[in-house]
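Below, a portion of the complex is reproduced, with chain positions unchanged.
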Amino acid sequence: MISEIEVKTSGELDIINITPLVEEVVRRSGVAKGMVFLFLKSTTSALIINEDEEGLKSDLRETLETLIPRSRRYAHNRAWGEENAHSHLRSILLGNSLQIPLEGGRLMLGTWQSVFLVELDVRPRTRKIVVSIIPLE
Amino acid sequence: MISEIEVKTSGELDIINITPLVEEVVRRSGVAKGMVFLFLKSTTSALIINEDEEGLKSDLRETLETLIPRSRRYAHNRAWGEENAHSHLRSILLGNSLQIPLEGGRLMLGTWQSVFLVELDVRPRTRKIVVSIIPLE
């Protein structure tokens, strides 16, 4: 089963827990056991799994700014009058897809694991995430 | 087939070659051809694929400390009296899942590729890795 989730983000470095949205797709699929694959159709946002804690979200924002600063001179920005080269590079670093095993109709996440969409672009966007579920016996 | 591997780590930045453990699960499954998916139920460790060489492991430890230092002031640590914010951030950077194709009953790894569990937390832990195998014709 392949379906699509849409998520509206509020702007740069919005970090949204999408676990309930993924669980809802799983529920509607009726699949009890298998693999769930998430694929983000975007080059300036990312999907990650970690703990849902505000301090940690703030640390992630600072870490991204340290590793790939917004203000550096980027060729992509000069060429296209863009200002989101850092968004692309951060997206490459974090990745745009995830896989989660499924058993008993539930995502097999660890106690502290949640699934997040990380907005990396410089303005609010509507993001499309393809959810594919492959059943297993 | 979905099963679980448990791995005990010795402490921070322990890097364990788990290829034989994954191969053992594959053998028991009896599946000759398909895809193997590994999912780590943790927010403070990671799964990677690379060469099993001690110098490189040491380089990886230094690189992680350079990119995301343990001693920086992190909001997650201040909020919760924790000292493992850097462990979470490093886990986000490296990722917690892998996929490997399977043919002739063997993982299709390159000559120099091994699968590693990287402990990123500040103390020894027991890690659970979900192994899902999807057969292919």
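Chains here go by letter, A and B, matching the order in which they are written, and residues are numbered from 1 within each.
In this text, contacts are C-beta pairs under 8 Å (C-beta built on N, C-alpha and C of every residue); 3 or more make two chains touch, one makes a residue touch a chain.
What you see is a predicted model, and the numbers here were worked out from it, not measured in a lab.
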{"item": "With 2 chains placed, the number the full structure-file assembly comprises", "value": "3"}
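One rule holds in what follows: only the chains that are shown with their structure count from here on.
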{"item": "Residue ranges of chain A in contact with chain B within the complex", "value": "33-35, 48-51, 53-56, 58-60, 63, 67, 93-95, 98-101, 103, 108-113, 134, 136-137"}
{"item": "Residues of chain B that touch chain A when the two form their complex", "value": "1-2, 37, 39-43, 67-68, 74-80, 85, 88-89, 91-93, 95-97, 99, 128, 130, 132, 134"}
